[in-house]
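With one protein chain withheld, the remaining protein chains of the complex are depicted in position.
Now for chain A:
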Amino acid sequence: MNIVVLVKQVPDTATERKLSSDDNTLDRAASDGVINELDEYAIEEALLLKEKHGGEVTVLTMGPDQAADSIRKALSMGADKAVHLVDDALHGSDALQTAYALSKALGTVEFDLVVLGSESTDARTGVVGAALAEYLGLPQLTLAGKVDVDGSAVRIQRATDYGYDVVEAQLPAVVSVIEKINEPRYPSFKLIMQAKKKPVEKLSTADAGIDAGQVGVADAGTETTDFAPAPPRAAGTVVKDEGDGGAKAAEFLAEKKFV
């Protein structure tokens, strides 16, 4: 079973993240780039499925040159090879354009399953997996807390407000995973060394058959018109508990009419 894992490089949550005042898109130079956290769970799940069912795991990322670091990370966890969709024309693409571009890039790879994290920690739209299924015309098995493949059938537990739905589909399909699905492995020294030799194919928009008029900030269906730092919250009151901390908190809640 061949699996493609989608990976995104995002600004490190621990650093200060910024937008660029040139075109209101993410300022990638302002903070360190790291692999999107939930993507590590997607890689882990793909590796677990490969260990069980055989086949190959290919990493696909769309992003600027520096996204190669996230590809290395994925390869050093154990993925076999990678495709890097990189083109200036893609700069500033919104979530739907990203899904469109990825759907085209997936046309260059053989796969039975596409696995991705349910959202990225930067834009957090949570729509790419669903939009990708729409563009590809494949079953949408998203928000999975558990994935099982049996022959040509795939079954997931899809997280809901009330618990989960058991959802079934035939391969090929698009699966997105949530954090509880597994515990991502740490790359071993041996794998890190091997990763350096694994093949990484660079793909331009033309190579992938992407219509350049459908991607990039100028042609995005959405536009960020302005941004500003959030107004700071007014400083609150902090008291030390002298045996009456709970009572004081209750007074605050009463003032605010919560009790």
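Things to note:
Methods note: contacts are C-beta pairs under 8 Å (C-beta built on N, C-alpha and C of every residue); 3 or more make two chains touch, one makes a residue touch a chain; residues count from 1.
Note that in this section contacts and distances are computed from a predicted model.
The chain that is not shown carries the UniProt protein name "Electron transfer flavoprotein subunit alpha/FixB family protein", picked from "MucB/RseB C-terminal domain-containing protein", "Electron transfer flavoprotein subunit alpha/FixB family protein", "Branched-chain amino acid ABC transporter permease" or "Biotin carboxyl carrier protein". Contact with the chain that does not appear here is found for just one residue of A:G151, A:G213 or A:P229, A:P229.
Only one of A:V115, A:A131 or A:L203 touches the absent chain when the whole complex is considered: A:A131.
Residues 13-14, 16-19, 24, 37-38, 94-96, 99, 118, 121-131, 133-135, 137-143, 145, 155, 157-170, 173, 178-180, 220-231, 233-234, 236-241, 243-250, 252-254, 256, 258-259 of chain A touch the missing chain (whole complex, contact as defined above).
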